[in-house]
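Provided herewith is a single structure, encoded as structure tokens, for subsequent inquiry.
Note that one protein chain is taken out, while the other chains of the complex remain in position.
When the chains are written out, they are named A and B in that same order, and each has its own residue count from 1.
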Amino acid sequence: MKEHALTLGEELRRQGVSRRSFLKYCSVVAASMAIPATMVPAMAASLAQARRQSVIWMSYQECTACIESLTRAFAPTVENLIFNFISLDFQHALQAAAGDQAVEALHKAMEENWGKYLVLVDGSIPLKDDGIYSTSHGQTHLESLREVAEGAAAIVSIGTCAAYGGVGAARPNPTGAVGVDEIITDKPILNVPGCPPIPEVMTGVLTSFLAFGELPAVDALKRPSAFFSDTIHDRCYRRPFYDQGKFAKTFDDEGARKGWCLYELGCKGPITHNACATMKFNQGVSWPIQSGHGCLGCSEPNFWDKDSFYKPLSAGQWGSAEGIAVAAAAGVALGAASAVMSRKNQDKISGGK
Amino acid sequence: MTLLDFARGPAMQVAIFIFVLGIVWRLVGVWALRQKKDLSEARQKGAWIGGIKGLFAHAWPYKPFVPKVGAQYIVGYVIHLGLFIVLFFGTPHMLFFADIVNFTWWTLPGGVITFVALITTVALFIALAKRLVDPVQRLISNFDDYATWFVTTLPFLTGLATTANLWPHYETGLAIHLLSVWLLLIYFPFGKLMHSFWFVVSRYTTGSRFARRGGMA
Partner (left out) sequence: MSKTTTEMALDLDAKRLSVVEPGTRVDVQGDLSDEARVEKAMTNFVKDFGRVTATYMEACIHCGACAHACPFYEASGNPRHTPIWKLEPFKQAYKREAGPLAFFYKAFNLKKNVTLDELKEWQELLYDTCTMCGRCTLICPMSIDIATLVGMARHGMFHAGLVPHELYTVTEKAQREGSPLGATPQVFEDRVEWMGDEHEVDMHMNEDQADVLVLMSSIEIQKYPESMAATAKILNQMGKSWTFRTDGYEATNFGMLSGNTGWQKEMSMKVIGTAEKIGAKLVILPECGHAYQALRWQGANMYGKSLPFKIQHISEFLADAVDSGSIKLKPVNKSVAFHDPCQVSRRGGATQAPRKVLEALGVELIESKSGGSMNTCCGGGGGVITIHRADTLRYKVMGAKFRQLDETGAEMMVTSCSNCRQNFDDSSEKLNWDKQMNSLLELVADNLVEEAEK
């Protein structure tokens, strides 16, 4: 059982974070989420009063990269402190406990915070064969999700797998994997897609939830608009090269070395919504295009199945080449048939040649 | 499947299938009709040379006709050249073809293509205006003429909107652009867009027939 829980403000003060640093953090987060500067004081006051938020993190059919991304840190940062502040009551990859003990902790957390806990999910949920393809502790993840979601205040699907099915759902989708919102339909759900997502997007979403008690504004795919309304293409630093018609044609040619646009090498930037171009990864160190590889479109549904990563966006998605030959042959047949019909018709009308 | 997935995949395949089928059908359907041989004595041998010359002879009006139809030809060329440039020298389009023929070629910067597309679109509207106003064209025009104009202009408008990111949702707009092109391909074999093929046959036929006679066409 917990002793008197500290508010976030008290906790941060205890850790030696000055009020000024805290306010600075709030400004940064507000700016990144396009929240007006005038709201920063209210946000800070609210955050400072926030109590430890119970967070239950369920990992299903996933590769763990989302957790790696979000917990990877060079040095303690305010974000990390925020993470420490939330009561991460269950996370089977990170926690020390295992087995029955762990499950007991989960159920206790759910009971004690019923209706108020936030559920974070990463990994897709298989549906085929009653969901047998992904289980923990003898329970399918399908059953687990339904159980955990019941008392949740809201659910955040972290990563493309939890949001849309991700790599598990890629053709031919042998496990019948789907994203969270195809199973849970009666709770507020927010998607933070990406393979993996940007850590700062996650903390931004959490901070927003802590400060305002509700999930931020979302787009049609339930992604926070603050981070997902622009396409990579619209914010890409290589965009001038696209406009000028300067493209890298192979991965090590002169254009590639000069940092030219990667459209011809398959970059899906124009149809991918994410904040990679502005926020980047590893606290602003780099991101795929800066490293010289085209955007895979990993924050979009079904990105694995949209043809090759190295085929340009404008290249067609061909079924088979034989189709064209069939069309031509059919055309010849129809043409010959129509000519025969025409000749017969001509003879009929003219009463012989 | 999003609208864009549909447009890039199944819709494209169906459109190209109908495109190829329809064109071959129409060409074979005419080619396989009867034709009586001309038994008159040719004035000179090698009428086929006249046929080849005929392909180019009407590329520009003969001098006496320039004041009357020169402007019309210019508008027509702007439209055709504009289409050619945008279609083959716009990078995303070039890459579509490169995927089929397995080689790429030099392309023009995006701004130039946009400029050319704008000029072409303006020319298309001028052509439409002429068709609606000129008494000769008004009389002889039918549904096909206006439908052809529509399916030709729509890809330009949707393409410009996509490049300028005017759509509320980019991917949907891109999908609409693709679908407008597939509409053009599907309509192509059944209307006067077939003139892209007929002009070769027709000009060659007249060129060679008249070379045979020594006359002029």
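Keep in mind that, in the parts below, a contact is a pair of C-beta atoms (placed from the backbone, for glycine too) under 8 Å apart; a residue touches a chain by one contact, two chains touch by 3 or more.
Everything numeric in this text was worked out from a predicted model, so none of it was measured.
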Omitted-chain contact residue, chosen from B:Gly46, B:Gly111 or B:Gly214: B:Gly214
Residues in chain B touching the chain absent from view: 25-26, 28-31, 33-36, 38-41, 43, 54, 57-58, 61-62, 64-65, 68-69, 72-73, 76, 134-142, 144-145, 190, 192, 194-195, 198-199, 201-203, 205-207, 209-210, 213-217
Chain not shown, touching residues in chain A: 334-335, 338-339, 341-343, 345-346, 349-351, 353
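Throughout what follows, only the chains that are shown with their structure count from here on.
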For chain A paired with chain B, centre-to-centre distance based on mean C-alpha positions, whole Å: 43
Chain A residues touching chain B - in the complex, by the definition given at the top: 220, 231, 234, 242-245, 247, 249, 263-264, 270-271, 301-302, 306-307, 311-319, 323-324, 326-328, 330-332, 334-336, 338-340, 342-343, 346
Chain A contact footprint on chain B (complex, rising order): 1-2, 4-5, 8-10, 12-13, 16-34, 91-93, 95-96, 98-100, 104, 107-112, 165, 169-171, 174
